[in-house]
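The structure's right below; bear with me while I get my questions together.
Removed from the display is one protein chain of the complex; every other protein chain stays in position.
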Amino acid sequence: MNSPDAKKQKLQCGDGSDGQINVADTGEFSFSDKPTLDDIRKVQHEFCKERNWDQFHTPRNILLAMVGEVGEVSELFQWRGEVKEGLPDWSEKDKKHLAQELSDVLIYLVRLSERCHIDLPAAALEKIEMNKKKYPAHVVYGSSKKYSEYDLKE
Amino acid sequence: MNSPDAKKQKLQCGDGSDGQINVADTGEFSFSDKPTLDDIRKVQHEFCKERNWDQFHTPRNILLAMVGEVGEVSELFQWRGEVKEGLPDWSEKDKKHLAQELSDVLIYLVRLSERCHIDLPAAALEKIEMNKKKYPAHVVYGSSKKYSEYDLKE
Amino acid sequence: MNSPDAKKQKLQCGDGSDGQINVADTGEFSFSDKPTLDDIRKVQHEFCKERNWDQFHTPRNILLAMVGEVGEVSELFQWRGEVKEGLPDWSEKDKKHLAQELSDVLIYLVRLSERCHIDLPAAALEKIEMNKKKYPAHVVYGSSKKYSEYDLKE
Partner (left out) sequence: MNSPDAKKQKLQCGDGSDGQINVADTGEFSFSDKPTLDDIRKVQHEFCKERNWDQFHTPRNILLAMVGEVGEVSELFQWRGEVKEGLPDWSEKDKKHLAQELSDVLIYLVRLSERCHIDLPAAALEKIEMNKKKYPAHVVYGSSKKYSEYDLKE
């Protein structure tokens, strides 16, 4: 939406560092290094404390809020048929809107994890490691069959 | 910054024993610093490439997968009535299960953002800044009314 | 929201019969007999045909629309903590809003089933029969444990 430089200037992370757009040499799309998941947790934590909103942020309240945001993401995709990587056919306005709704999902996901005392980044890495074992590349290469359908003993 | 190896060692910690749970001096629950959202993106990107799964990872396919995972999180909360912060009444097994399902939501959210070329961490920070303006602390303090219900001109 | 009589007059079902509010002798809350699921299917079918919307109503488009509506239902419940049967603490406006959002879920669920050529009422009855066998009353009485946790051979 913005040029990388513009975005870099605009973003002020929780710890004072600025957001950087990583573009790998391969041209692979990548995210900014910052904010980290814990940066987001901290900023949102302060945001809620300043508003005295902790009282509303029970786990199930937050979960339902997250479901609501997933619904809003779905609405942006609902009448489009299949959508191409990078959203080349979307307007800038729609892309911006999607970025906001995906952000809302992330913010509530981080908040839900915090309220449940679950270390989300650590858990995610662990889950990916589990997935690597569960879906060995040589067995599942090019197939989308569900795990339960594989005969992993073959 | 840790080397990948250091990170791998640090985070293979299913039992939570050495998962680098950061507890700030205030006793506030916090997340591990690593992996960042871009770390998760990269690891998952490699995971999919090695399995030749990019062909299945169209935005709407990923979105539906994310909806499925949100459903699995919901199932863990469905018969419990209200749940307390920190899940003091949950078994370790259930907490672990929840950590995995929240991770699945995060992994697909990151993947969906990547496939849509949306810089998720930058977008999230921007959204939080928007929220700060939309819900000024002195107006919304202690209230959960929806934004549209506030008279922000008062 | 309305008295039963008022509602009875207002509803004009697809087949020309009028909606009746069934109140069993026990005082048990009940639904109107009409419209049936097939009435809703037919009315919505005509609605879409008149607007030339069938072209947009591919199964996955409808599914995402349904997810969006489930999100809107969730938003109505999100900051309330636990909610009592019959919603005694809700305003008439909020109840009406909920009725509309639940209706949207139903309309898309019916439409999705139609577009998938699935006989939803027949399937639902079959599923309930399956559930009766899966969860025998004498085994599961007063327990919310998941099916997989029961030892049904005991």
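In this document, chain identifiers A, B and C correspond to the written order of the chains, with residue numbering beginning at 1 in each.
Just so we're on the same page, a residue touches a chain if its C-beta (ideal position, glycine included) is under 8 Å from a C-beta of that chain, and two chains touch if they have at least 3 such contacts.
The structure presented is a predicted model; accordingly, all values stated were derived computationally and were not measured.
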Contacting the left-out chain in the complete assembly, out of B:Val70, B:Leu109, B:Ala122 or B:Val140: B:Val70
On chain C, residues whose C-beta touches the chain left out of the figure: 7, 10-13, 19, 21-22, 28-45, 47, 50-53, 55-56, 58-60, 63, 66-67, 70, 73-74, 77, 80, 82-87, 95, 98-100, 102-107, 109-110, 112-132, 135, 137, 140-142, 144
Where the missing chain touches chain A, by residue: 60, 63-64, 67, 79, 81-82, 144
For chain B, residues in touch with the removed chain: 56, 58, 61, 64-65, 67-72, 74-75, 77-81
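What we mean here is this: only the chains that are shown with their structure count from here on.
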Where chain A and chain B are represented by their mean Cα positions, the distance between them in whole Å: 6
CA centroid of chain B to CA centroid of chain C, Å: 31
Junction residues of chain B - those touching two or more other chains: 60, 63, 67, 82, 144
